[in-house]
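Missing here is one protein chain; the remaining ones are kept as they sit in the complex.
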């Protein structure tokens, strides 16, 4: 089984972090390849960053279709381009936010999210609403660290995240914590040990969900609103897409 | 990895059907054991049947704790005793209704449920509400076949289920179908082939989710409201439980 | 009119407390009988306790059907076995949580719940969601006292409950308080006097609702999903049920 | 116990119908007085009619405060002036729509409403939303008869209502029907007999709920947002209110 | 274009304040007339005040129909009589609460409301629910000042409002503030300057929405449940309405 983990930002160090975490969690028969778009923001911390990064995600999915990928993981907590990506393939596509939410509800009745910057909280809120988990999440918390601090200033970032997780554990009436950034993929074990309750991280959760779906023979439905996009001309810098989109 | 699949009813034939389906879908390193309670209804088609069967589920989970089980699956579509079972173990416990709902939302935007008897629709509705999937499910449909007809009158039952699935596909604006009974575990491939869109069945979905959670090192949270029950006397025919419930 | 008040736990002292409170509130023509299951937990403080106690509730309802009971009250705040019990009888069956919620919304726009242990809060939350009162309840609060302390350590327990009720009154923006445990049935007047706003207690509320329904000639609907369970074999220690369930 | 049943419209025949139905259902110790405003619409079939009739309801509540009324019933299915009326008294005030909804959820899992004119359906929908019963009501149906036809053209009206109730029973997947007009108060038994499932009517339901609340010693909360209105001048034709509103 | 701004209370000073604010914001071709009912409360601070004032609103709308009004604004934050008023005219009718909510969601993802008295918070909550903005509003806050203090004690009132707005800005995780009283119509610029984030006020918002609707040629739908009320007798002090209500 070949799972392609797409880091939607363009920071190679984060792609490596994510890919390593994915590889460590993967089942014996699973091959992980981690990629990042050629174009896009170096980190994703706003709706704007999300919107731009979605294009890179779509490029990577189409590239994956040439590489016999069995399932895709979109490794940014805003799940950028998720439904669009699903339209491009019969393979399952999993966002790490949805993956973490699903898994957290299986081991707890209520969870809190600890993310990087407060301004991205609204993105998580919108996803919780769309996915159905609004009432399962007690609170969206932010450690107020820029995403790239996870790479460049790791120890200080980790300390702040652990502090916020402890506050979540002690104040929120929860059973589990969801880590709200793909860049935290390598911190899960440490945080869980420090905080003492289940810590659910999306990259690893998504890899296991992808394995599960492939194992079940389930792929993205092509009946109804996730069918392949209707073929049509694309102009300018997106012309390439018109030739790449599968029709069946 | 040892996954215990608990058939909450007491019909051995259905336990075998469920166990076989679970075994076929399990990963190479997964051992499946299928059990059923010593006491309870022969099929589960009402709130009453659900309530009685929950006790058997709890007995089976406590028995599993002596057998080094790594994860439990509750193989009835009403998820009887799910939260109670979670209180009894650090292992993950997965209901087949929740498993199917989670998986269906990963491959489609909207799904319909096809279950056995119309009177059990309310059980599915309540679960959809509690789990957060009310708006992802377009419609709960019933083939109006008693559960045991799946065992005793299989061909006719299958035909009716396929008919109802076709109506769901053509009328509901959906991308996937969820099969609403553990007894349909062996029919998934046939139905999917006949109907032509993803068909999600809970027993198989739950086995893969259980493997995923165990692979992630995630178990039921013991912080908060799923902690082990407070030790206390139990009287009469339930006295056995007082001695069996773990405290840590 | 004969109302059977079922204490779902097996502590006789609590049955007496509940029965006394019910008798005091009953109308002149109403006869109250208070019972408790022969088997089950001595107090109900978890999903596990709820699940076990539901069987005892069903036993008591079936026993009541031999005793010409006109309405049943399930006197535990988690309403254990409520929908299952309704399937077994044409008489009304009222849970004390739902009773208290209904009554509280008739005298206030928003209420808070003060219950015993924090871990049971999730049970109240799920009931609020299922019954439709999620937005009418501002907050679920716990005095953090074990249920049996209400019997064994009454003064200290009362003091803690009153303290929590005062906080609810002063902080929550509410008009009424719902007491979240059947064992508080005899404390309503005292708490209301101390706190100075309507205090709604479920046992008494349920008795009056039961009288109201019987007076209206309304019983549990046998059309649709609360019809009597389909007859079927029950095995093992639950075999008795197969012979007791009415079919019309 | 003195329950004042307020017919919010000014048709004396309907006041008599409502009062008779209330008297027949009342407990032995309950005295029913039925009143109607001196001013207002002869029937209530729109938001406009509702708004005007609310003033009459408030007049009648203030008059009731001079007559030692123990509880009020607002006998129009839109519950006109309900929260305003509650501010004017320590007594309970019950609307017939809310009463019917509460009672219907105690005997069924899902109900439908059968009302007079389709244009009033939105009023019922808004009340369902505010009270929390949106998901308990499958459908709001209209027999498309003007309210006064219930008085003037009773047989034909009854036939149409019964027809619509039968459709509700057969098509909606419900366990009970709620009658959506105070003017149907005397038809309940007939309709229930013809249709064969519980039929919940608001006037009678509200009388029994009022008895229940009075029996519990529960009145409208004066803590918080249902406290008596702040005293203030009222001008013109509403000047009378300034002198009548209680302050404690 | 002629926009009639109806102050639902009977304090002339507030009508002038509201009218001035409306005139200042109106487009060059818009004529503003501000009116108040002949009868009603001098301020609106309860459900009771709302219910009484609704009649005056309806009188003013009917008077407006004689004055070739193109759109109406109901300038009290509870939107009293809104749906009833819509039934009386083909012109658009806008409540200032709904206007402010709509506009706030266009410039922010989440807002808080700062209103006068805490007891009116429930009115705002019910409107948020009915209009669909429950989740867009983080918190309903009160400065705890009586409405007429805005007229009689303006500086102190303004100071308290600004304090509360600052707390909203700093504590609520919002992007905008909605002012919750028509009497604050002239304070918007000052508050916005002091607080430093968008402050949305309903009178001004409603005038611009009214201009927008008229510009679009959109008026209140007469198809369905906002059609003109059915003609019928009205008795007593409301007899006048029977002759005034348009039928087409």
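In this document, chain identifiers A, B, C, D and E correspond to the written order of the chains, with residue numbering beginning at 1 in each.
Just so we're on the same page, contacts are C-beta pairs under 8 Å (C-beta built on N, C-alpha and C of every residue); 3 or more make two chains touch, one makes a residue touch a chain.
Please read all numbers here as calculations on a predicted model, not as lab measurements.
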Which visible chains touch the chain that is not shown?
A, B, D, E
Please pick, from A:41, A:64 or A:180, the residue that touches the omitted chain in the full complex.
A:41
From E:19, E:121, E:182 or E:198, residue that would touch the chain that is not displayed
E:198
Contacts of subunit B with the missing chain: which residues?
109-110, 135, 173
Against the chain that's been left off, what residues of subunit E make contact? List them.
25, 27-29, 83, 92, 94, 98, 102-103, 105-110, 131-136, 169, 173-176, 189, 196-198, 200, 204-205, 208-209, 211-213, 215-226
Tell me where the left-out chain touches subunit A, residue by residue.
10, 37-43, 45-52, 54-55, 58, 81, 83-84, 86-88, 118-122, 126, 129-130, 146, 224-227, 229-230, 232-239, 241, 245
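Criterion: only the chains that are shown with their structure count from here on.
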Treat each pair of touching chains as one step and give the shortest count from subunit A to subunit E.
1
Whose Cα centre is nearest the centre of all Cα atoms in view?
C
Given that subunit B and subunit C share one sequence, their CA atoms superpose after a rotation (degrees, nearest 5) of 180
For subunit B and subunit D, what's the span in angstrom between their mean Cα positions?
44
Would you mind pulling out the distance in Å between where the CA atoms of subunit C average out and where those of subunit D do?
28
Which subunit B residues sit where two or more other chains touch them?
83, 118, 121-122, 129, 134, 224-226
Can you name every pair of chains that touch?
A-B, A-C, A-E, B-C, B-D, C-D, C-E, D-E
